[in-house]
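The structure under discussion appears below in the form of structure tokens.
One chain of protein is taken out of this complex; the other chains stay put.
First chain written, first letter: the chains are A and B, and each begins at residue 1.
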Amino acid sequence: MQEARVIYNVDKHAVPFPEGSNELYIQALPGKPAFDFAEYHPEEAERTGSSEYSYWRSVWRNFVKKKSAVAMLVIFSLLFLFTFIAPIISKYDVHNLRIVDDLMFTRPNSTFWFGTDNLGRDYWSQVWYATRTSIILAVSVSAGQIIMGVLIGLVWGYVRSLDRFFTELYNFINNIPTIIYMTLIALMIGKSTLVMGLSMILFGWLGTARNIRNLVFMYRDREYNLASRCLGTSTWRILTRNIVPYLVSVIVLRLALAIPGTIAYETTLTYLGLMDISTPSLGILLRNARSFFLDYPYLLVFPAAIVSTITITFYLAGNAFSDACDPRNHL
Amino acid sequence: MIDTKQPILCAQDIEVQFTLRGQKLTAIRGCSLDLYDGETLAIVGESGSGKSVFTKLFVGMLDKNGEITRGSIEYQGMDLAKIRSEKQWVNIRGGKIAMVTQDPMTSLNPLKKIGLQIQEAIELHRGLRGSAAKEKTIQMLEMVGIPEPERRYHQYPHEFSGGMRQRVVIAIAVACKPQILICDEPTTALDVTIQAQIIELIRKLQKEENMTIIYITHDLGVVANVADRVAVMYAGQIVEVGTANEIFYDSWHPYTWALLSAMPQLGVKGESLPAIDGTPPNLYNHIQGSAFAPRDKQALNVDFLQDPPIFKLSDSHFSKTWMLDARAPKIKQPDAIQRLSSAKYGQTVANLEHPHEDPNRETLIEARNLKVTFGTGRKRFLAVNNVNFSIYKGETFALVGESGSGKTTIGRALLRINPVSSGEVLYKGHRISGKISKELDLEVIRGCQMIFQDPMASLNERAKVDYIVSEGIINHRLYIDEADRQRKVQEVLGEVGLLPEFASRFPHEFSGGQRQRIGIARALIMRPEFIVADEPISALDVSIRAQVLNLLNELKVKYGLTYMFIAHDLSVVRFISNRIAVIHQGNIVELAEAEELFAHPMHPYTRSLLSAVPMPDPIHEKKKKLLVYNPDCHDYSIDKPNWVEARPGHFVYANQRELEEYQNEYGA
Partner (left out) sequence: MLRYILKRFIQSLITIFLVVTIVFLLLRLMPTDYFFTEDELMKLTDAQKEDRLRAAGLLDPVHVQLGRFYKKLFTEFDLGTSRRLQVNQPVSKVIGSKFGISMRLGLISLGISLVVGVPIGILQARYKGGVFDNLGIAYTVFVNAVPHLVFYSLILTLGARWLGLPSLYTLRNPGPSSVLPITCLSLVSISSYMLWMRRYMVDELNKDYIRLAKLKGLSTTKVMFRHVMRNAFLPLAQYLPYNILLTVGGSLLVERFFSVPGLGPLLTDAISRYDTNVVQAIVMLYPSLGIAGLFLGDLLITVLDPRIRLTGKVGVR
């Protein structure tokens, strides 16, 4: 071997190694001469590279970091709970509200906590009842849209031969503003909550389906799916085990954003007179308030505040979740 | 000679930390490096070794979550490690230190004319305006070897091929008139023949423009070609630095040895490669002692306790290993280094079997007039054109071609992933292309499996290793009960050298090499006879490649497997395969026994591929002559080409005249 000499030691913090001694003085390895070969453990080499990273744990950690979204979610949960408590503590039953001319436009007071409306009916019981109706309607319609969208999107994206058909169907429905379909349906078939709810689902899956389809397209020919095909895995199994798990974040995001969308859409439809008005919903209260709120702002404030809380919650939570799901943000 | 010069850039004891997921990662752990005027310094290392991060510091392009925590970089009286303002960096970037980035496909603005993108740099740094700048731009285009520069000036990036785009990127960097040019893996995304041309161009420009070049790469073959001096990086440290000759012929760091020994070009065919076990260390953890020690079979006790000092071997050669301490046991350099320094590599073949030469050989797979087309109507595109070959039981059949040549398509067509447009595929004499019976389909699935290129993309991230590995046997219920399934999974994990507890983990916990072995286990559990290995090592780090090659060879012997090995690089397949087929634009142009092909290549395309193969041997590399294949050199207007057997077992795609030429040359 060539003559070699130390020029400088990079590890300045290390304890200098005593010259001339071949025995290690560090307690960690007593009795092992420093310049003897160490035992070799191949398994140790195998272990050196593993990382601590877990996808869903990182998602969760990132999500919790978004304080505003978490706070809003807590507020929303309390609010939804309260819609069940409110009627119990209320003095008036929403189904038996009397029309009393003397009491119309009573401002909020100790008897009428949220005041009364233009017909003298208690506003508190109406607002909370409407909130519950709206939330339930929004969640079920949104869920319906997403389920339909995901199912169609999966088939659309994976089955090549059906791509053409669904694309044409999509273009066909998408070329016309939804409001035209809704108007036609409301006035020709009926405005009942069931019909309108179903119609919202029927015309509301498009965005999700297209989104899912594009993602499936992206994943379909990834090598791990080719590997599954090599192993003779059935299409159904590839979809459920290989593809859907990758779409979870998108599905949750779309659901979270569909809820405020549906609530807003419901208020719009109600406002345009395309919804049944026999069961109070937030849209109906907002519509009724339109004629009076310049003089009686509380008629607007209560439903508007609640509806905004709900929609902002889902909007923020959805976006926070989607950010948290992006692996690029897992820093 | 070098030490008389003053360094133009001098990095001292640099430490860089990143904050990732709330944890600190030390990417550079005390790096010192001098750069001398006019030299080409190659920094070689695996991914994660910190080579890119280190050089990004010189142009102030460190990612936002990274920070220089220690050290200095002296350059022209400034300390680059201290610069924070963008204004100062703008003065350095381009004009003083320029950079060529890795991926030419995304490095150019897609909406701006090529000419204007270069001209921008010229106007900024050469003080030229208007028509003078344009003229200079056209000169630059010509200088980087782009034909018809006046016309090309007005074109957009999408009208350029990958290699041409990289020439443009180089032109932009050179147009800035930099003193130092950093080339960050400039050829990694390119084909072998294009890579060789780009490297030639960089060398030419260095002379003409008198630049100092820092060349970052993971490929020792490329290093041998370009470098005057080489720095080897491992786990955020420079472990050895020296002139190219010192590093290749007389290195002393165990990691450098391991890297060189693991190269298939230097291996003995038929024997296993001296592979490096395991994977590079996790830089989140504190590293005690030498980072390479856990993977070093000859590590000393002291290696686990204390980071080695740097020893001086010559005025230019430094190595950071306890091996050079006077008290350390005296050991010899490994065989591969000795073969390299005595230029005795590549010819060594151990007792290799030649199944295809056996008269009783059994044909396992046969492709007859195979054609594959994609798309419909006008967009129809012929991916594979009339391909014929047989694969015999027990051999490794290599298919070599550049990207887009159709090699992967053929592999997938054999396994029924891609449909065949015409022609047929036979498996043990049964036609398996087109519509086949359920039983035969099942037999093909069980008998023929595939290993994929990208270990990052080929595993389902959302499933546990247990499911991934047993997917095949679950599909066809090839196990008795749950216990039997688990036993099978454990068994196959053991066979590919993974620990039993890995079954309950998710893929993201593993390194590339481990993931690739999971992929092999997934195929192996079906107990196949035939495996298509689609570039199984090209996405892996240099130190990991040998592990996987060895594993494939071991399994072949153990189970009598037959492989079709798809690759873009001839040097690797020479080591592993019995026969090699070379494919160019959907046509197989030549097929021969491996050594025969290397000794007597016939087709000009094969020759150009061979000439471009980078070898980890500076002397060889610096005198090699590049052959460029021009498809127009064939005159097939009257004399039509055919797939013919030019010599026994040596097939070539040629017409009658060419065939005679080839056969005449063979004798000479």
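Keep this in mind: a residue touches a chain if its C-beta (ideal position, glycine included) is under 8 Å from a C-beta of that chain, and two chains touch if they have at least 3 such contacts.
Given the structure is predicted, the values throughout are model-derived calculations rather than measurements.
Student: Which one touches the absent chain: B:S107, B:S341 or B:S421?
Tutor: Of all options in B:S107, B:S341 or B:S421, contact with the hidden chain holds for B:S107.
Student: Quick one: say which of B:L57, B:A173, B:I214 or B:A235 touches the chain that got left out.
Tutor: B:A173
Student: Which is it among B:R93, B:H356 or B:H650 that touches the chain not included here?
Tutor: Result: among the candidates, B:R93 touches the missing chain.
Student: Going by the touch rule given at the top, which residues of chain B touch the chain that is not shown?
Tutor: Touch set of chain B with respect to the missing chain: 59, 61, 86-87, 90-95, 98-99, 101, 103, 106-112, 120-121, 124-125, 156, 158, 169, 172-173, 176, 379.
Student: Just checking the interface: what residues of chain A touch the absent partner chain?
Tutor: Against the missing chain, chain A presents residues 168, 171-172, 175-177, 179-180, 183-184, 187-188, 260, 263-264, 267-268, 271-274, 283, 286-287, 289-290, 293-294, 297, 300, 304, 307-308, 311-312, 314-316, 319.
FYI, only the chains that are shown with their structure count from here on.
Student: Between chain A and chain B, tell me the centre distance in angstrom, where each centre is the average of that chain's C-alpha atoms.
Tutor: 42
Student: Touching residues of chain B toward chain A in the complex: what are they?
Tutor: Within the complex, chain B touches chain A at residues 13, 19-21, 30, 32, 65, 237, 277-282, 284, 293-307, 309-313, 318-320, 322, 324-330, 412, 415, 417, 441-442, 445, 449-450, 452-454, 457-463, 467, 471-472, 475-476, 497-499, 506, 508-511, 514, 519, 522-523, 526.
Student: Under the definition above, what is the set of chain A residues touching chain B in their complex?
Tutor: Against chain B, the touching part of chain A is residues 1-2, 4-11, 14-15, 17, 22, 24, 26, 28-29, 32-38, 40-55, 58, 61, 222-224, 226-234, 237, 241-242, 245-246, 330-331.
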